[in-house]
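For reference, the structure discussed in these notes is given below.
The other protein chains are all here in position, but one chain of the complex has been omitted.
So, subunit A:
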């Protein structure tokens, strides 16, 4: 279990307990946290689970995969801390992770 903090674009915070092995995307979608569409169900194939990782957590969350980078290439408002949340696996080491949602998913 880890607590993941999801921050909507308007600042609304959602603190969720997320099971180890789930993705950060699943932690939001399965708990009804809005702002992540996840049309492809976690295959890094749609880029509608785009989030910004809090800079303090960049090292812990690791690097983008190749396919993820390719998809992020076409998302809107991509920043250096942009990730596809379906590609970040939750582990106890991510307890307290803060991610922010973009204004919209495209």
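The criterion applied here is as follows: a contact is a pair of C-beta atoms (placed from the backbone, for glycine too) under 8 Å apart; a residue touches a chain by one contact, two chains touch by 3 or more; residues count from 1.
Convention: contacts and distances are computed from a predicted model.
Hidden chain, UniProt protein name from the list "Linalool 8-monooxygenase", "NAD(P)H dehydrogenase subunit B", "LLM class flavin-dependent oxidoreductase" or "Amino acid ABC transporter permease": "Linalool 8-monooxygenase".
Contact with the chain not shown here comes from a single listed residue; of A:4, A:24, A:46 or A:101, that residue is A:46. Contact with the chain that does not appear here is found for just one residue of A:19, A:67 or A:91, A:67. Although one chain is not displayed, its contacts with subunit A can still be listed: residues 37-41, 43-48, 67, 70-71, 73-74, 76, 103-106.
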